[in-house]
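Moving on to subunit A:
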Amino acid sequence: MGNSLTEIIINSIKLILVFLIMVQAVPVLVWLERRGSAFIQNRFGPNRIGPLGLMQLLADAVKFLFKEEFSPAKSVKFLYYAAPVVALVPATLAFAAIPLGAPVQWDQYVFHLQGYEISVGIVFVLAVSSLATYAILLAGWGSGNKYALLGALRASAQVISYELALGLSIVGVILLYGTFDFNEIIQAQQGPLILHWMGHEITFLSFLPNWGIFYQPLGMVIFFASAFAESNRLPFDLAEGEAELVAGFHVEYGGFKMLLFFIGEYGHMLVSSALIATFFLGGYTIPWVSMAELTQWVGTFIQTPNWISLVTGLITFAVMFAKIAVFLWIFIQVRWTLPRFRYDQLMDLGWKTMLPWALFNTILTATVIYFAHLG
Partner candidate 1 sequence: MITDVFLFWFLAIVTLAAGITVVTVTNPIYSALALAMTMIGVSALFVTLGAYFLAGVQIIVYAGAVTVLFVMVVMLFDLKYEVVAFSRGKVSGALKLASGATLGGLLIGSIFLTVNGVTKAVSVGTSEKAGDTTKELSRLLFTKYVFGFEALGVLLLIIAVGAVALARSKGGTHAEH
Partner candidate 2 sequence: MSQQFLMATLILAPLIGFLINGIRYKKHSAEVAGAIATGAATISFIVSVLFMVQLVGSEPENRRIAVSFFDWINVGALKIPAGFVVDQISGIMILVVTGVGSLIHLFSIGYMHHDKGVAKYFAFLNLFLFNMLLLVLGDSLPVMFVGWEGVGLCSYLLIGFWFTDQAKAAAGMKAFVTNRIGDAAFILGMFVLFLTFGTLHFHELNHLMPASPALSWLSPLTLGTLLLFIGATGKSAQIPLYVWLPDAMAGPTPVSALIHAATMVTAGVYMIVRMNPVFLMAPNTMEVIAIIGGLTAVMAASIGLTQWDIKKVLAYSTVSQLGYMFLACGVGAFGAALFHLMTHAFFKALMFLGSGSVIHSMHEEQDIRKMGGLKKYMPITHITFLLGWLAIIGMPPFAGFFSKDDILWMAFHSPRGHILLWVMGFAGALMTAFYMTRLMALTFWGQSRVDKKIHPHESPALMTIPLVVLGLLSVIGGWIGIPHVIGSILPGEPSNILEAWLEPVLQQVPGLEHGDPSQEWMLMGVSVLFAALSAAVAYNFYVKNPERPKALANALGGFYRLVADKYRVDEGYFALLIQPLVKGSQGLWFYVDVNVIDKATFVVADVVRGGGNFVKTLQNGNIQRYALYVAMGIVISLTYILLR
């Protein structure tokens, strides 16, 4: 936690901040989603309240908060109320473990711009996000509704199946950087792209940044695809197949509880995008610009080193969020362009296509790394 009181306080504030960031990102995303979908479908979408309908989110929030508080008669109360909260937890915990910016050096303290730095971050994130299943199951069982239960079973099965592909696709990255620590991974992705082979350096690609995507294209594709499945988004949102299951596991939920589920889903999107950015796009680093250059450039405006590092941190934070935003937009775009899978297609894709390819990617990476370090 920390050694001195200031540090402890700052860290606690950080935790709260991260949580708020996630929660506040959700209305923005909702608005973005609605407007975006509207434009994709050649509509206007919400545009009454405020400029560009930006105030729409507030209205939504108010509506959610003041809806009637009810629970189905057949429901198991405890589980029914526990589920939305549980849905919120994994995304938050995972998101808090991802570094969002360069560490800030303030006097003798070093503050990482993340909820808490964990040396085995990847494992932690995987572990926490694997708990997301419980929310679904609890909701499905708790609301005492067969549609909800079916949706929950389908969703949880899907999540479990795709966790395999997800984890395996990261294994390539772990092999590549030899660590579970996000910060180390991000550090390793700085500078130009220089490939090593049998001790020779291949530099003709060095106009590219040294990002993981150039080492792990297949891994990235698989990870991205299974990230969709993990966060129950189209084309993988079988849990809420409106046609056959009304709305899946949260059919009985309304009002604020529903909102919590929303936050959980969008939180998953956030986490996935952040992970992709971290693994494959160099995290908070700026392409073609090294940290040293950045600090030097900032130093041309400001003198005091504390402020310099703080500003640098904020800039990198902005960069990180830009990257995350790109992927968030891709999420939304995909949702409104692709149709839904059928369940057996989904399972076949997960088990017979993605899993083998992820395995192949792992083995390939291992061999290539072995040969690369031969020299």
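As a selection rule, all candidates are chains of the complex that A comes from, given by their letters.
Throughout what follows, contacts are C-beta pairs under 8 Å (C-beta built on N, C-alpha and C of every residue); 3 or more make two chains touch, one makes a residue touch a chain; residues count from 1.
Because the structure is a prediction, the values reported are computed rather than measured.
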Of 1 or 2, the one touching subunit A somewhere in this complex: 1
Touch list for subunit A against partner candidate 1, complex: 1, 79, 118-120, 123-124, 126-128, 130-131, 133-134, 137-138, 140-141, 149, 152-153, 156-157, 160, 163, 167, 179-181, 343-344, 347
